[in-house]
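All protein chains of the complex are present and in place, except for one that has been dropped.
Take a look at chain A:
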Amino acid sequence: MLELVNVSKKLDRQSIIQSVSFRTPKGCFHTILGDSGTGKTTLLKLIAGLEKPEEGHILLEGRDVTAVPAEGRRIPMIFQQPLLFPHLTVYQNIAFGLETAGWNKGKIRNQVQALLAVLQISELELRIPGTLSGGQQQRVSIARALAPGNPLVLMDEPFSSLDPSLRRELGQQVKTLQRQMNLTVIFVTHDVTEALQLSDEILLLKEGKVLESGTPQELYERPKKMATARFMEAGNLVEGSVVKGEFHCELGCFLSVGIPEGPATGLIPERGICVTSGDGDARIIDIRYLGKSRRVKVLVGDISLWIEGDFQCDLSIGQTVEIRLPEQIHLMYS
């Protein structure tokens, strides 16, 4: 559906995007993840045609659209703010893209009303944006983007201005719609949890370059780079080295897979460590209550480890506990 080949972009002589390449198949919910200022929005604007790359190509269904401006590509984009046209009603906002495409009035009416029903906002049809709540406005903005029926939709942190519960609700609704309509979505966010929950594929961007890409599970459980592991907050990182097929570190020896001899970093997932009360080598130095679970920080020698779980035993700061680490841990090059 969409392919970027070595796309680069500078703004005020500074490199914002550097040789970014990726492919998004049809029907994929593809998230671009990264910290603020890494170029995610710029990348999205390049795909939309709102900016032009200095180098590289953008292909849409095999056709090179690099020099085609936004109004020619017609890829709807949902921004952080709903950006509903304040002087138009909800109906007129949703119909906007259909009017520019020259649809007849009857067809427009059917399409708009269908979307209003799907997004459960039929009662807002004649209202103006200023009278709507943030969540309602964003729903209208989603309907407006979906109305023209373009199979590719871009979303730039569309839920970041909403409160957490609404954010989750709308996120799930968008995901459901995406599956039902077989849409290809390029979704930008800096929220790791959101990316993990919604995405089929994630592209991790750092300082304008692709750090790593893969499925949520791959990036979270088996990242290839330390920076990825750190960003995904995937678990505890432990320095060591691989000798004769074993990873040696201060916590002990673990089986090594895929990494030849030499320095390496091990990833121990927070949920991969078992804790039992009793005299052990680990001393609890911090406890965080997360509602459904708890997060405990233990000190083992000089190494601190975070452990998450719904621990059955009572735990308190200063207590010594026994911990059991997994036999095999994921390794990355240092």
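By definition in this document, a contact is a pair of C-beta atoms (placed from the backbone, for glycine too) under 8 Å apart; a residue touches a chain by one contact, two chains touch by 3 or more; residues count from 1.
Simple rule for what comes next: contacts and distances are computed from a predicted model.
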| item | value |
| --- | --- |
| Among "Heme-copper oxidase subunit III", "NADH-quinone oxidoreductase subunit N", "ABC-type Fe3+ transport system, permease component" or "Cytochrome c biogenesis protein", UniProt-listed name of the chain not shown | "ABC-type Fe3+ transport system, permease component" |
| Sole residue of A:Val5, A:Leu59, A:Ala101 or A:Met181 that reaches the chain not shown, by the stated touch rule | A:Ala101 |
| Given A:Ile16, A:Leu33 or A:Ala48, the one touching the chain that is not displayed | A:Ala48 |
| Residue numbers in chain A that touch the chain omitted from display | 45, 48-50, 67-77, 79, 81, 83, 85-88, 92, 96-97, 99-102, 144, 148, 154 |
